[in-house]
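For this depiction, one protein chain was excluded, whereas all remaining protein chains were kept in their positions.
As written, the chain order gives the labels A, B and C, with residue 1 at the start of each chain.
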């Protein structure tokens, strides 16, 4: 068995050398560079080494990257037996020395490596990109979940709310940031720069984003807001290209009509809740006339659920569609008792109330395909957010208006008339994380991200 | 025994309630608040709770703080038996699920608490201040070293080089920052604003500092630089208040004449090496005429060592003082084989060379008291830094000029003539961390900090 | 006759009241408001009054504006007899008191009015717009040239070079400024935001603009620069959308391929010379490898001149076209002895040398129409600029390379072969100001502007 291991080591080393080609002899083998960095005591030399490693990594082909992840996952893991031993010692004598020994042993070396890599200029964005890449491998190599756990642990610490900066995005924002807004918008596509301008420049529009100081020109998440007179029931109305801006004195409602996460590599680290509440606070202060804060949100799982329930016919009748949407949002649940709809989960966890449902509210191809054109307003009532959030978190209780509950009851009565076949309550088995308005499909928020939430 | 424990718990709870008084009934007992924060799932509510905890902490009297640290240290520690159990399971089956379970169990809850506290506005500076306070307790309560280990672990991650920003400090810098420079200067005191101006405004003076984005108006470390023609041998000459600024074309040397760490709460997290090398790089780029980068550094342990060696008489003769200083820097060692002088350890670990020794170089009271007025230039020769640093790190080899080695040899010959009593090589038993020019006394860099270096 | 005048006054007053309708009774008749402003002693009330006047002016229909200009031109003119009287007094006794009296009398009240209007927020941009509008009236109402003279006198003083700020335009510049760059580009149209990005973002492209602090988001003039290896001979090559950026070490030439004036209201106030020289200075400092500074300029009058000379046939033969272009640039003159080509006049007055001519250099419809596709490089050789500029200014001497002079000589020999009809040297009678690469047609730089140059 010792021999088998030795052979395995040899083969693995040879494979490694092929996938991590030496670059000009100067920089050496990637695992060697990493080990050298871990041993480096001079900050400045470490910084140079970190830059070399990231440069080498960037130029790796796909299979080289997987080999690198395996190196991180296996070679830079903890020694579990040593951890067990040190934990027993500490249990006997909890002195600081024993604690430090255990503490060091129980942190995989790859965490220290990530921290050292981060010293290089621009490294934070590269580590975020590395995680996006790693996430895309998890379906095929689930064992890499160990490395992902460590990386996301570190990223969550670095992207702590205390380090984020809220900035308003306007037509005066640098074009290099605006083109990212165009690219990242995931709910209602921004087709052109004129389209973007219509969402930023009018006096009754706002956009806010969180940034991290180490990635100052790349937003983490952003929300688009329309200031309106009353709660709107159509996204095409909100985004119309021949509207007149509403004067400030006529504004009484702020509509969050699009929230997009920007960084696939930060999946599972949630910024949306903080963003919405900060924006509610800032807008309240600046516009005393604002009385209501609502979303105009997609119902991404509605069509799929209607099909699963044999209720497709409801899509042909606006009234029935609104009723079935209410039923879906209030009654369709996952096995864990939480709502089936990922956007609903996001806003309800934040403490919002299901407020109003509109048919013919998103008549784009995408809107029709996902929800038969229906959309929903979630209401952020500051006086109820805390208790709603708690009731939902502890008892899965959904806050909804009386009218909306009535709609759902009517739907429950009518469903047999529509479907013809008996209800079979089945949870779809598709993975579905909690998300803001965008990113509710698997690509954008892969299964592994759920662990982190 | 169960009863005794129960009684102890009761007493401890009562004590806690006395030291953490409820503030208006609304915010509750500090440990309760912390437990509530650890359980909070809403980011926004967590943020408010974090702010309350920090506010409550700030108002605690000294004994209340110690009780709070004990709560962190004991109640929010790991369950070592559980860690041992999970480590054994993981050793058997290293699947991601088992890894995550072990990983969570082996991180003390106080780490999560610190991260959650950090979400509140301004929290980072408060956590740094909390560590400064905690450090001051370690001498009397060394068991708190466990909590210190966790806090410094997190701070080192947050104050990663990749997040630091180098800014030049000039006479155009906001006064609110400049007054901190005055307060933090720890090597050559800045007596007045005019004194400060003389170090910033002339064309042949520079000052650079590292900042963290979460503490944008509070420097972490700064270095003061004089641009000179040749290597200066007197700090009073450098700081003279009636000099004429040297024209840029006459400049060939950059002298780092003062480096000060600013944050006691970040003791053990080293920024000096990065700072010096970044400044060397920036100055080289901006001033192509620069040929030499040296320090003009104190020799803080010299007088004490001369006294211990019975060589006080050397202080009366400049030539002898220079020789003995050379001997001290090159030969006086700690038990671990590294130099006795903390400033020497700092610059030698960075890869500098002991370059030149000057007597009558700091004739201030402090300079006379510490080193009989002697100072030393450490040379930063970019072509030798890496190999010097490695030789020092691995073999405790000290880089020094030939002339300086000759001085030390002469000293070795002369010492009996001076002292009269036989040499007893003793290491002083005073703790002495590696430090840049300032902070070489125990107050500024307490013992616990050494663990972190 | 007195009666006729009185009647005229009456009619004129009635007409005035119709064209300057009272706004709500509060603000009154525009001339009255202006007179009130001229009499106002409180700065703050004056500021409010100024804002009202500009607001009223903005809402005037076209004919109302003309009436307003006539009011400025006639009612706020000087009293010439009084000026003559005071001048005679001053000639007798040049004491300060007499000087002040004459000085005040010889400045039309409208100048004081313009200065007072300028106190309102945003007024500077509005006065620039007012002049643009006024300029457009001059062809039909040349007597308004008096008011134009005063307004441009003031604008030239306010837009003094000492107040202008040079800013680089990059892809990080606010979109609100970039969209103006797109709109103002007058030489080689910017079709889309991607097109713009290709001129700003690559490492071998630059763009610089002058701004005035009172119009911080509206450029006055900008120049687009390509950094190249050698002098390029085709604008389509420079603007190609599938090039690879040149690495900095390969760059030896800076090509000014487009210079556009942005403000029609500042016609006759020249910024191009300062802009080019400032940019040459800044680029030289930042890119020591730069050896040559050239333009790639249109020859806007070439086709028209070829037609007038009966030399259209030259457009069919690249070689002939290059020769005729050389002849045109060196020999075709206005009555005042200066070159017929307005772009040539601009660069030659700046001290540039006619360097090289390229056929098939601008194959866009516009390029073909104006010059049969030919373009020219003007060379900015810093060591010759001053003497070139002086020789051109005093003796109309044109600096050109030997090769270019040879081309022109060949053209002179060949022209009869091409045209068939005898040369009739005629200056086109079209007005033609000196301009940088853009704005050489009458619309952009109306006749009145010439007075100001």
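We take it that a residue touches a chain if its C-beta (ideal position, glycine included) is under 8 Å from a C-beta of that chain, and two chains touch if they have at least 3 such contacts.
The structure presented is a predicted model; accordingly, all values stated were derived computationally and were not measured.
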{"item": "Among the chains presented, those that the missing one touches", "value": "B, C"}
{"item": "Among C:232, C:265 or C:351, residue touching the chain not depicted", "value": "C:351"}
{"item": "Candidate in contact with the missing chain, chosen from B:174, B:288 or B:337", "value": "B:174"}
{"item": "Of C:58, C:100, C:243 or C:366, the residue in touch with the unshown chain", "value": "C:100"}
{"item": "Subunit B residues that touch the omitted chain in the full complex", "value": "171-176, 178-179, 193, 197, 201, 217"}
{"item": "Chain not shown, touching residues in subunit C", "value": "41-45, 47, 77-78, 80-81, 83-84, 87-88, 90-91, 94-96, 99-100, 102-103, 106-107, 115, 118-121, 123-124, 142-146, 148-150, 153-154, 156-158, 160-163, 165, 213-214, 270, 273-274, 277, 349-351, 385-386, 389, 393, 451"}
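Note that in this section only the chains that are shown with their structure count from here on.
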{"item": "Intercentroid distance (Cα basis), subunit B paired with subunit A, Å", "value": "38"}
{"item": "Distance from subunit C to subunit B - Cα centre to Cα centre, in angstrom", "value": "60"}
{"item": "Centroid spacing, where centroids are CA-atom means, of subunit A and subunit C in whole angstrom", "value": "52"}
{"item": "Per-residue overlap in subunit B, given as positions that touch at least 2 other chains", "value": "none"}
